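Reviewing the structure listed below.
With one protein chain withheld, the remaining protein chains of the complex are depicted in position.
Our next item is chain A:
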Amino acid sequence: MNRIQQKLQEDKKLLSLYFTAGYPAIHDTMSILQQLQDSGVDMVEIGLPFSDPLADGPTIQESSTAALKNGMTTQLLFEQLKDVRKTIDIPLIVMGYFNPMLQYGVEKFCATCAEIGIDGIIMPDLPLAEYEAQYKAIFEKYGLLNVFLITPQTSDERIRQIDAASDGFIYMVSSASTTGAQSGFGNTQSAYFERIHAMHLKNPQIVGFGISNSDTFQAATAFAKGAIIGSAFIKHITAHGANSVADFVKTIR
């Protein structure tokens, strides 16, 4: 069983954080990961920066641009993570866009992830149909969980398909938006969270987009297994520096 699947069995609401590798400084990756683990974070999405992040709002766009300017590449990130499993034992997911993965070579990318000890991959622009037709066998060969997204607009039928194709958790996008776009949840989100809960999917759901503080974390995890925070965390380290990770995590739970 992979680390993500083990973590999902724990009897608690999971807090997962996203950060952009290479931001604020090129060599902050390992230090941020260590601080996240020491602060009690359950799981981390390591963002591989991309020049054209379609699904992201301004905060992650800017951290990605800065990381690329700092010199971050796929190769460099893998080098930085080479010994990560000597010190970090929480589940790690690489999140990015498909083109850098395609250029690195999908098989080589997966093989390197497996070697390092990465547990899962989130590529928002690698859709279900393309994944199943061309890449699923490679992901599975290296034991990597591929995480799919659903949104309030995703039909029940498609949610069932995604549930069937998933083997870890479903990334539940909280609203029709790019990352970092909203503050707080309203009745629309509550209805959506309840609707998905009532579907009794085989995979647990982790909510992302729009979670920025303790209140939104509580609201998001009322029905779901956990929540992912990205933009709010990046804003925090932009303002308070890369060594202030614990201060942020404390404000969430």
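Going forward, contacts are C-beta pairs under 8 Å (C-beta built on N, C-alpha and C of every residue); 3 or more make two chains touch, one makes a residue touch a chain; residues count from 1.
Assume contacts and distances are computed from a predicted model.
A.B. asks: Select, from "Sulfur carrier protein ThiS", "ABC transporter substrate-binding protein", "Tryptophan synthase beta chain" or "Sodium:solute symporter family protein", the UniProt-recorded name of the complex's unshown chain.
C.D. replies: UniProt lists the chain that is not shown as "Tryptophan synthase beta chain".
A.B. asks: Which of these, A:Gly47, A:Pro91, A:Pro124 or A:Gly226, touches the one chain of the complex that we don't see?
C.D. replies: A:Pro124
A.B. asks: Determine which one of A:Gln75, A:Ser214 or A:Thr251 touches the chain that has been left out.
C.D. replies: Missing-chain contact among the listed residues: A:Gln75.
A.B. asks: Among A:Ile90, A:Ala114 or A:Ala181, which residue is in contact with the omitted chain in the full complex?
C.D. replies: For the chain that is not drawn, the touching residue is A:Ala181.
A.B. asks: In the full complex, which of A:Ser39, A:Thr65, A:Gln218 or A:Thr238 touches the chain missing from this view?
C.D. replies: If we include the chain that is not displayed, A:Thr65 is the one touching it.
A.B. asks: Of A:Pro24, A:Pro100, A:Gly117 or A:Pro204, which sits in contact with the chain we cannot see?
C.D. replies: If we include the chain that is not displayed, A:Pro100 is the one touching it.
A.B. asks: Under the stated touch rule, tell me which residues of chain A contact the chain that is not displayed.
C.D. replies: 50-55, 57-58, 61-62, 65, 68, 73-75, 97-104, 124-127, 129-130, 148-151, 153-155, 158, 173, 176-178, 181
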